[in-house]
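Quick one: the structure is below, questions incoming.
Of the protein chains in this complex, one is absent; all others appear in place.
Per-chain residue numbering starts at 1, and chain names A and B are given in the order in which the chains are listed.
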Amino acid sequence: MSLTHETIKETLVAQFGDKILSWEESYGMACITVQADHNLKVLTFMNDDPTMGFQFLTDLTGVHYPDRKGEEISVVYHLHNLKENVRLRMKIYVPVEKPDVYTATGLFSGANWMERETYDFYGVNFVGHPDLRRILNVDEMDYFPLRKEFPLEDQTRIDKDDEMFGR
Amino acid sequence: MLEQGNIHLPEGSIEKQTTTLNLGPTHPATHGVFQNILEMDGERIIKAESTVGYIHRAFEKIAERRPLYQITTLTDRLNYCSSPLNNMGWHLTCEKLLGVKTPKRVDYLRVIIMELSRISDHLICNSIVGVDTGAYTGFLYVMQYRELIYEVYEEVCGSRLTTNMGRIGGFERNFSDVAFQKIEKFLAEFPGVWKEFENLFNRNRIFIERTVGTGAISAERALNYGFTGPNLRATGVDYDVRVHSPYSSYEDFDFIIPVGTTGDNNDRFQVRNEEIWQSLSIIRQAYQKVQAFKGTEADVYHADAPAYYLPAKADVYTKMEALIYHFKIVMGETEIPAGEVYQSVEGGNGELGFYLISDGGRTPYRLHFRRPCFIYYQAYSEIVKDTMLSDAIVTLSSLNLIAGEMDA
Partner (left out) sequence: MSRPVRFNMIQKDFSDLGINNVQLPEGHTGEGFFATSLEKVVGMARKNSMWPLPFATSCCGIEFMATMGSHYDLSRFGSERVGFSPRQCDLLMVMGTIAKKMGPVLRQVYLQMAEPRWVMAVGACASSGGIFDTYSVLQGIDQVIPVDVYVPGCPPRPEAIIDGVLRIQELVQNESLRRRTGEQYKALMDGYGIQ
């Protein structure tokens, strides 16, 4: 294991400076927060740079924090350097009014559906995505169901007593 | 009379026409709810468009409303061919967040169950590949022996398919003698059956010709698409979560990662076959390791973590402390640290990841499942492009797509 968390941090800070907003380690995985409009630059750098080599996109998902004003929607990337076997988590935050994020489909073909899913759940607008449509839900759906303000339960049920089920 | 010979038509007098074929979502050959809209030129596929979401059940939204234990039942229904793998992946995630350390014996028992479920997963996939190439016999033959695995599950947890097996920190009870006997029975009977199954296919000309060279994907493309598991290994990349990020004491076991070369249907079939043999060997090793525990050590089946491990029912009825813990755990009132955890296990189809964000409340703030099926299914339209329709069907089944896992 030659690629340590310190190396990653130093390389990234040297390259991007204050665009790397925060750095933390939790449960053995390094996690960086990047300025939202720099996500693609950082991803490309980590993909191309020979010392970094994060060329495998493990996961891409969204999180909704309704209480954080101005950065309600978070997009989380899990990257993996398969050669050195190092994992890295990268986060960006965007406001819910204008959730524009650059797409990673140019780098990872696998990001295509993951971004569509994130759009479907949270309404993140991936700029430059080739085919940004709903993927899991019906096209007619007019809200983004995983945002915290929307209810889980099926609203068409009539056999449940609302008082008993707390809705 | 026209002379016998070629008929020459003026250019442009016949329009090249393509047919649109709707395959699915309930087509019998798709083994699940996948829709593919294929544009066909005769038998050749020009373009394929996949639609998913026909069994979207909103797992991730449900998980935001459920205490940790109640999420186990959801994970059962992800990849229902290998439910215990998902259960244990989830429990490992919780243990990582809560800082619970499991004893070695629990790890080995888990390994036995996880490898059994990997066998049942690969067994279904490979026999279905057989069905799709026209060999129903293999399927009917090995399905009978899958019941042996289910009997072990039943003995351990009482359920067959959606097992809800185990607890955070271990199992809800110790493996009985009958359970070990059943594992022994499986280890004695299954290898012969599987050898016969292999012989049915590996020297079968129809099967070889249907699978070799069809549905191939290169290692670069597979990595770019985020393939994991047997499908990635069939392309020649030896990435296995069990080896790269060992969990549940997998580092104590000696096994090899089978890899293919071309990433075609036959390679995927062979990799799964070989993995079944490796799993059998791992189960044997784990079984011996478990048998080596004697005396009081042989009674260890859960970690000492009273705040998270559900107490035994008998204790709940008789002891005050157990009742309190039971109540707290069931109601989700236990102290859960805030934090973010990513834990992955080698599922039947690849890296099954759990990304858990906890804010210290009774339920996860956010739980995301990294479902390998969902990620690699998007490569399907690229794989089947310019192949025959019949090959596309075999490709679909040899990728081992599980609709429940894909749509979550």
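The rule is simple: a contact is a pair of C-beta atoms (placed from the backbone, for glycine too) under 8 Å apart; a residue touches a chain by one contact, two chains touch by 3 or more.
All values derive from a computational prediction rather than experimental measurement.
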- Note on the structure: Sole touch to the unshown chain from B:Glu43, B:Glu147, B:Glu209 or B:Asp238: residue B:Glu147
- Item | Contact residue for the chain not shown (choose from B:Arg77, B:Arg284 or B:Arg362) | B:Arg77
- Of the candidates B:Leu223, B:Val241, B:Leu367 or B:Ala403, the residue in contact with the absent chain is B:Ala403
- Residues of subunit A in contact with the chain not shown: 136-138, 145, 150-157
- Message: For review purposes, identify every residue of subunit B that touches the missing chain, sorted by number.
- Response: 25-28, 32-33, 53-58, 61-62, 73-74, 76-77, 80-81, 124, 139-141, 143-144, 146-147, 150, 160-162, 403-404, 407
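Simple rule for what comes next: only the chains that are shown with their structure count from here on.
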- Message: From the mean C-alpha coordinate of subunit A to that of subunit B, what's the distance rounded to whole Å?
- Response: 25
- Would you pull the subunit B residues touching subunit A in the complex into a rising list? 52-53, 56, 58, 60-62, 64-65, 96-97, 221, 223-226, 237, 239, 244-245, 339-342, 344, 351, 353, 355, 357, 365-366, 368, 370, 374-379, 382, 407-408
- Quick one: which bits of subunit A touch subunit B in the complex? Just the residue numbers, please. 26-27, 29, 31, 55-59, 61, 63-64, 76, 78, 82, 85, 87, 89, 108-110, 112-114, 117, 121, 134-138, 145-146, 152
